[in-house]
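Note that one protein chain of the assembly has been removed; the remaining protein chains are unaltered in position.
Up next, subunit A:
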Amino acid sequence: MIWETVRLSLRSIRRNVLRSFLTLLGIVIGVAAVIAMLTIGSGTTEKVKADISKLGSNLLVVRSGRPAGPGGPGGLDQVVRPLAEKDLAALVAHLTGARAISPASQKQVRVIFGTESLTSGVTGTDSAYLDARDWKLVSGRPFSDSETRSGTGVCLIGETVRQQFFGTGDPEGEIIRVNRTSCKIIGLLEPKGYTGFGQDQDNVVLMPLHAYQRRIAGNRDIDNIYIAADDRTPTSELQPRVEDILRDARRVTPDRESDFAIRDMTQIADAMASATTTMTGMLGAVAGVSLLVGGIGIMNIMLVSVTERTREIGIRLAIGAHEKHILIQFLVEATVLSLLGGIIGILIGLALAGLASVALTIPFAPSPAVILLAVGFSALIGMVFGFFPALRGARLDPIEALRHE
């Protein structure tokens, strides 16, 4: 009986393909939007999480300037006092609970090998940097302490730099030019791919801080200090200690704000993840509205269908159909219709999410639960919005329905 009714409704949908399709558009768009949003959303969340763990978890980053807030970083009223070697020294001497402490100064610089050239992120740092950032070497060795101290012209390069200059060849021992100085490659960094913002993390050159300061930056500033917490110390506990030590080292009087900022990467990760969730939620709400519109479309078309088929309803009632038979017939038709829209919507949504995942280089993460929910939800929309028209058909007076032209 139910199968009979489903077949009947498919037939009546097929009879008006164009009309059925237009009716379905609302549902299709709504479901496609929901599926695409949620799938892209969960892909982004995964990507952000992966990126954050690439940045290094349990990581604090100190930079000069006031913490972000009213007036903005650095403020307008004071000259930014850069971080200096003595600040780093104070941290190394007094900070407990840190696994690695490392300075880093960065700049986009033209790097040349032979006739090839490439603009890379060049970082001046020390041998603790790899540990602080959780970076590994594929081959070669890190800077030695003496190289760090004396600022020898040696460097570690990322995968992108290697590919540009050496293809798949071994770069070790080659000399590249960075800005107006040259340095010898002593190691190759493990590939890390792109960040969520499309930044190539492999287009990098690391060199000893002193070499960078002297030959590239032309000053003795430190842009950032990276501090990795050890396994027993949460970053939230480490942060106030860092602040105390630095305020002391930089002689910030108690009545003044700190002239440096400490960023907690774990917090940033959480903030980014929750931002994605909020955005997904908002887009979900928009999609929900379009589902409502789709539902009203279904109601409308079902009312038209009931009116068009008044005579048919009259015939069915005359030969012995009960109210519930007519009700079920139109309810099934509305449900099949909107389920069809839901399925088309799911396919389109997944296709969109697939395209987006390629374009944004995020993982394609379809959720079976979300898809099932969309199927259930579109069926529910058909039932809810089909009910009133179906009831109207079922309540028709058979004599008047038969007289209907």
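Convention: contacts are C-beta pairs under 8 Å (C-beta built on N, C-alpha and C of every residue); 3 or more make two chains touch, one makes a residue touch a chain; residues count from 1.
Here is the rule we go by: contacts and distances are computed from a predicted model.
A single chain of the complex does not appear, and UniProt lists its protein name as "Putative ABC transport system ATP-binding protein", one of "4Fe-4S dicluster domain-containing protein", "2-hydroxyglutaryl-CoA dehydratase", "Putative ABC transport system ATP-binding protein" or "Dihydroorotate dehydrogenase B (NAD(+)), electron transfer subunit".
Of the options A:173, A:254 or A:320, the residue whose C-beta touches the omitted chain is A:320. Screening A:46, A:131, A:200 or A:312 against the full complex identifies A:312 as the residue touching the chain left out. In the full complex, the hidden chain is touched by subunit A at residues 1, 4, 15, 311-312, 314-325, 398-399, 402.
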